[in-house]
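Yeah, one chain of the complex is gone here, protein chain that is, but the others are all in their spots.
Our next item is subunit A:
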């Protein structure tokens, strides 16, 4: 027998996996329970991230659909703190701004709308009565769900179009119904659909400017001017609007962009989301501790197996690798189940809300990364213990 150098054989990846899985196969119940901790943590984090990004996706799609080129002009306050008024000719001025495509106005009318004259004046249901120009629907890109919008004939007649919420609160779902406004009956000629960019219109009863002036004592001052321009000139238009609308007191004019509110909601990661993410992280940590605990017990129980493997020629490194592989497999199992559960929870919640289900790819990547880190950390100490075990001591265990 010639003396050759003794070098231990390397274990191939499949053999490392086989030895790592060997310890798991014989104790399925324990495997399920300790992987469950990791699964719950990963599922929570994936679901939280998934649901918040689904909601964001929904808002962004809505924004896409509604456009971001709508600006509203409203009176602010005078320097003395009183309510300012927009000049009567404000709408005409806005229409003369070059890039403005369409502009229209509403004006608040100081009256109420009630189903009948028997209902007390104070019961308004939070519904505002507003005068509206005939092209308001075009500017807001709104939609009539019942009847028709005001036309050249009806805007001078006692006819009213109800916003979606207003109609709901009044309990009116068809046209032709009479309602009591001011001191006379008006006929409902139309009901509008939802308007996410102008929720105030949803809560309004709209009559034509001429009708408001004729029947309801409206003074003709618009309270909101809506304006749409080309997307690229929104900022330029915004800059000139106050001066255009009220050349004498431009500071008494406030200009706002309704889509900004939606965009801000889309951008904001709520504190609640962060809290839930933190909870998920805690669950993950506890899951990791569970895996570490399982691994420590596994090493204690399997001293004889460790001794046997050493006698079969396993190096310390190979024993360490076996237990590390086992720990990684255990947490990977939890991670995969957790990611699947989190994905399902996101899909279920999003679909029930009619949102597009979205889980960002980085969340899955993060889940895989977290799982690997936790598996390594949880397995490191038990694996070192297993590797340090002297073969004679391991074999002497009874």
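The working rule: a residue touches a chain if its C-beta (ideal position, glycine included) is under 8 Å from a C-beta of that chain, and two chains touch if they have at least 3 such contacts; residues count from 1.
As a working rule, contacts and distances are computed from a predicted model.
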{"item": "Hidden chain of the complex, named as in its UniProt record, picked from \"phosphoenolpyruvate--glycerone phosphotransferase\", \"4Fe-4S dicluster domain-containing protein\", \"ATP-binding cassette domain-containing protein\" or \"Na+/H+ antiporter subunit C\"", "value": "\"ATP-binding cassette domain-containing protein\""}
{"item": "Hidden partner chain, touching residue among A:59, A:179, A:314 or A:386", "value": "A:314"}
{"item": "Where the unshown chain meets subunit A, residue by residue", "value": "1-3, 6-12, 14-15, 18-19, 22, 25-26, 304-305, 307-318, 390-392, 395"}
